[in-house]
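Missing here: one protein chain of the complex. Every other protein chain is in place.
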Amino acid sequence: MNKFWGSRFEGKSDELADAFSFSISYDHRLAEADCLAGIAHARMLGSSRVIAKEDAQRIVAGLNVLLKKIKEGKFDFDPHAEDIHTNIQTALKKEIGASADKLHAGRSRNDLIATDMKLYWLTARQEIQAHIEKLQRAIVKLAQEHIDTVIPAYTHLQAAQVVSLGHFLLAYVEMLERDKQRLDNAARLADVMPLGSAALSGTSLPVNRNAMAKELGFKHISANSIDAVSDRDFLLEGANALAIMAVHFSRMAEDLIIWASSEFNFIDIDWGLCTGSSIMPHKKNPDILELIRGKAAGLIANAQELLILMKGLPLTYNRDLQLDKPPFFASIDNTIVILQLLAKTFETLKVKSATLEKRIQDESFFTVDIMEYLIKKGVAYREAHDTVGRMVKDCLDKGKKISSLSREELKNYAEAFDIDVKKLLNPHTSVKIKKSFGGTSPSSVKYQLKKWSRELNA
Amino acid sequence: MNKFWGSRFEGKSDELADAFSFSISYDHRLAEADCLAGIAHARMLGSSRVIAKEDAQRIVAGLNVLLKKIKEGKFDFDPHAEDIHTNIQTALKKEIGASADKLHAGRSRNDLIATDMKLYWLTARQEIQAHIEKLQRAIVKLAQEHIDTVIPAYTHLQAAQVVSLGHFLLAYVEMLERDKQRLDNAARLADVMPLGSAALSGTSLPVNRNAMAKELGFKHISANSIDAVSDRDFLLEGANALAIMAVHFSRMAEDLIIWASSEFNFIDIDWGLCTGSSIMPHKKNPDILELIRGKAAGLIANAQELLILMKGLPLTYNRDLQLDKPPFFASIDNTIVILQLLAKTFETLKVKSATLEKRIQDESFFTVDIMEYLIKKGVAYREAHDTVGRMVKDCLDKGKKISSLSREELKNYAEAFDIDVKKLLNPHTSVKIKKSFGGTSPSSVKYQLKKWSRELNA
Amino acid sequence: MNKFWGSRFEGKSDELADAFSFSISYDHRLAEADCLAGIAHARMLGSSRVIAKEDAQRIVAGLNVLLKKIKEGKFDFDPHAEDIHTNIQTALKKEIGASADKLHAGRSRNDLIATDMKLYWLTARQEIQAHIEKLQRAIVKLAQEHIDTVIPAYTHLQAAQVVSLGHFLLAYVEMLERDKQRLDNAARLADVMPLGSAALSGTSLPVNRNAMAKELGFKHISANSIDAVSDRDFLLEGANALAIMAVHFSRMAEDLIIWASSEFNFIDIDWGLCTGSSIMPHKKNPDILELIRGKAAGLIANAQELLILMKGLPLTYNRDLQLDKPPFFASIDNTIVILQLLAKTFETLKVKSATLEKRIQDESFFTVDIMEYLIKKGVAYREAHDTVGRMVKDCLDKGKKISSLSREELKNYAEAFDIDVKKLLNPHTSVKIKKSFGGTSPSSVKYQLKKWSRELNA
Partner (left out) sequence: MNKFWGSRFEGKSDELADAFSFSISYDHRLAEADCLAGIAHARMLGSSRVIAKEDAQRIVAGLNVLLKKIKEGKFDFDPHAEDIHTNIQTALKKEIGASADKLHAGRSRNDLIATDMKLYWLTARQEIQAHIEKLQRAIVKLAQEHIDTVIPAYTHLQAAQVVSLGHFLLAYVEMLERDKQRLDNAARLADVMPLGSAALSGTSLPVNRNAMAKELGFKHISANSIDAVSDRDFLLEGANALAIMAVHFSRMAEDLIIWASSEFNFIDIDWGLCTGSSIMPHKKNPDILELIRGKAAGLIANAQELLILMKGLPLTYNRDLQLDKPPFFASIDNTIVILQLLAKTFETLKVKSATLEKRIQDESFFTVDIMEYLIKKGVAYREAHDTVGRMVKDCLDKGKKISSLSREELKNYAEAFDIDVKKLLNPHTSVKIKKSFGGTSPSSVKYQLKKWSRELNA
């Protein structure tokens, strides 16, 4: 077994203990980050004369060779070398010989792993944001086609009012936009380089931390070495941003699953995202969406796991911190796949306009419109509300439609009524008149779509 | 029972169901926000001629009366009126009569509750931030007194190196600073007014949402009515920011609990924050710190609860959303109390300098310094590391101290050694030489303290 | 401020610290348990001659007076006395004078609180189980009325097969039965008395723990004093049993919410359990069910909170343990209310048999039946499955119904088909033929109902 601190200890290490404690099976994905951190560190050590210029150059060259291999998938990770640092260190020694032994001056695995993780996360979040934008574009495209498609919208899963499907879809775009901004915020707080904090106290070697930060693209360097090696806030915050996003995914999935039921029958999901049943050949199950909804449980639990992991740990580094990686990486991976699958879902979604058009004729969708009609005529909200309530109840009780009421009957409910109120008993009208900013009228939706097209280059 | 939608329904409501569903026992704290939202809304309705100017004025005046009562603690909440909206609406009606019935035009409880919660949270987070700063100041003050106090710092709960206690304490200040910034970030995303989105679709009434936002102090107005009433991101993000902060609290508590044990014996915690034992009269237990550590479990669970609550809910409003309040309010309340108690803890903390001074003499604290001594003399990191390792092990095996080694014995370990290496066997030297930015040297610590004093006016 | 350990400490306690640490606001509900534990303890101390018989008698009498007051709601809890033990101790002193000072011999708050909590929980779980049975009875009653009502059952929210509504409802009864048994299991493990473990090490006084256990109704006494005061397993397990139950509640709620949507339209929920909308007078929202679904988030988080609280605490008692109470009590209270509300829900549920009867005519519900028809005639499963699949697809493509296929057309799909297969195209037949044990046939359902009636005296 190859361990960083190998040579000094009596007895041999325990195989089971090694299997339990080695992290290379998951931290291998930090390989690029570890090389980049090493390159910046070596260059700085050379400039600061901590090590000879030639050694620094050899290390940089060697790490660049490794970096290339890693990018090309040709780097052989050694499962018996405990972690990514040991893997890179050992490979570097093989590549360039003795100079490799000089790399670790003035740093420790404590500040190095924090740096690697931040480099990894700051890149990953950009990838995630790019996928968010692709999904937003797919939704915007579908929304554009359905500005004038009218669907029922629900509160309490009870049909409430009709809205433009385009408008409904843009709600998802808004949610995703916050997710993107939340990642920006998280990144801003994470953009602080721990490297140069060494084990916990800083170092007596003349390290130039600003130079390293510049090379690695960090905006700030940490101001307290103890905090720098103890801190995992950036993972707690990142994992939670992904958990919130997963809640968004789960809500989108739930909407679509409900819409795809034969009872709602609003949409048709592409077969590529569905499966059938082994015993009921007629079924078309929205499995991918169900799995997306289910995965949200995992992303929530991952965020939770990191908080639990950190709770009550004394400063500074404790080995528990190693376990920050599996849940965090899992959240990243799942997020990226789900974003792609949701994009496909919206790209291939078929809207059943004909059945929808039938569904939205129900007069009860227009009660708010009637109430606002009365308010515009000077009736107080409370009275207007109660009037419409009484009218609807009467109609239900007597099996009548509002559109069948005579002018007189209308007047019996409220003097302010006139026959023109019946013009409101139309779903497309109902949508058209909601002209408040952010409302569902086609003009509002078009305005928003224009903004999104511009912002997303969609 | 007094319900907003009361008059229209057959049968009477169920008492147990009412007890289960009424929210006034916890949403009463939104009273001020609900009045403010009402005032802005009424004024706007008046300006937009949706209601008469006089009605608007009467409503505004009435709500201002209620607001004053609320602030003075003189408002009588009615536990039989289901929620805060009903309480305010009913009280307003009593106060001003019929005009009150006109207030609710063009809004719904769906957009109103979201607006109330945002107003509440945006204020609460400022209060929290003020308390964070007070705690930071208390810590900075203590740090200033202990720039030159040297303590062992631990990794894996194993004494690792010595550091300035002032430096250690500033790690807490850094953690809290991120907490403060995280709240800023959360607030920026939350600063979007939902009011005017009505039930879910917007309204046909000519509402001026920008005017209301301006009056309420919101920077933005929501761009999609469906999203606006469905969204609780600001609570998920806020609760998580508080959970991360609670993890910080728990880590500080853990450090202090360990330091206060008779085995570590670094500090003395004020009796006002401790309790004794009913059966062991000599005990002095750090109860408040234990409770702070324990409360972190609650704050983590609260953040979790909100994510679970939202997962898989279809858009738009579902009644489940009502349950966002108890965990969120509990997190806010606990955070504020804990911040105050931690400030007291640091204000009254006694550091046992004498016992500390004895503890830090252990030579093993200085091995990194010796290693860096060798590196400065051109020895490769790996070799320097192994050399010091061998030397330490020998000394332990033979019961010798490094300071007792002769020049010759030293040279046997590494040619680069000279007798001046022994100057490093001093805790105060060890601290002094860690001059890297963010390191533990008194000069670094003073630099950081100056920055904090400036920023915190401490 | 009145504290158990009061007299010994310098300085005065901090008001904020007291407010943060006092538990009487929630542990007051342990009042009865604390008295009972005191009575058993005092009697034993008297019998064992640790205290005088007369003192023991006085204590027992005094505690019985308190007990009576508590039961009648006449006990005045003192919010300035930190916890329930202090409240009872102080009240006892007032009641009987000096003898009260003898009660606490050989016990500590550490073993006492564990005993109180177990007594409380072992009683509460019985109450919960009684409410479970009431709910089961309500469901069984509804099931009895709907043995022959046929509804579609869903997988993936896609209509799959038809089943007896009675059968569907009995699935809930099964779930609840496991919940009941899980509480039995939890109680069996909790039925171990900690009292007599004192602070952590046992006592040198001649305590008779078996006598106390017998009086308090505990089956076992703890065998290790350190474990006895450190252990909170019974709460972790209890809270999780309630969380699983809450998941059951949430699933029932979800079924009913979906069934109550106008798109599904299977049932009508009583108005007493619904609310209307302030802006849409026609809405009937299943609020209580939504809140039940939402509360599941809280019960899950409570179970989680207790696990987080305990993680990583060293043995033995730590003050963190005090915080086990609020989440645990909340879970118990919510469980009991929800059980009652669900019972009301099922007692008042109206099934819309006419719309259901229309819905279940869809031939695709019977494909499994057709497949099994073929299997009975010797066709291999795979072939039968593919045959039916092809037939269904053809019919869908050509807009045909299976019932319209001629004998010849049928034979074209499979030689084994004969015209009698069309008898299967009937929902009531489909239900009737599923005679496997636990299947949906009316005979199966009746068999199960008989069992439940017997077991529940329903």
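As written, the chains take the letters A, B and C, and residue 1 is the first residue of each chain.
Note that a contact is a pair of C-beta atoms (placed from the backbone, for glycine too) under 8 Å apart; a residue touches a chain by one contact, two chains touch by 3 or more.
Just so you know, these numbers come straight off a predicted model, no measurement behind them.
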Omitted chain - touching chains that are shown: A, B, C
Contact residue for the chain not shown (choose from A:Q136, A:T155 or A:N302): A:N302
In the full complex, which of A:H104, A:R137 or A:R382 touches the chain missing from this view? A:H104
In the whole complex, of C:H85, C:H104, C:R125 or C:K344, the residue touching the missing chain would be C:H104
Mind pulling the chain A residues that touch the left-out chain? 3-5, 8-14, 16-17, 19-21, 104, 108-109, 198-199, 270-273, 275-281, 285, 287-288, 290-291, 293-298, 300-302, 304-306, 308-309, 318-323, 326-327, 337-338, 340-341, 344
Of the residues in chain B, which ones touch the absent chain? 154-161, 257-258, 260-264, 277-287, 290, 304, 308, 311-312, 364, 367-368, 371, 385, 388-389, 392-393, 396
Chain C, residues in touch with the chain not shown (by the definition above): 7-8, 50-51, 98, 100-106, 110, 153-157, 160-163, 167-168, 170-175, 178, 181-182, 185-186, 188-189, 196-207, 209-210, 221-231, 233, 236-237, 240, 243-244, 246-247, 250-251, 253-255, 258, 293, 296-297, 300, 303-304, 307-308, 310-319, 368-369, 372, 375-376, 380-386, 389-390, 393, 431, 433-441, 444, 448, 451
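As a working rule, only the chains that are shown with their structure count from here on.
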Given that chain B and chain C are copies of one sequence and touch, is their interface built from the same residue numbers on both sides (over half shared) or different ones? same
Here the gap between chain A and chain B, centre to centre from mean Cα coordinates and rounded to Å, is 23
Euclidean distance of C-alpha centroids - chain B vs chain C, Å: 34
Two-or-more-chain contact residues of chain C, please, as numbers and ranges. 277-281, 285, 287, 290, 304, 308
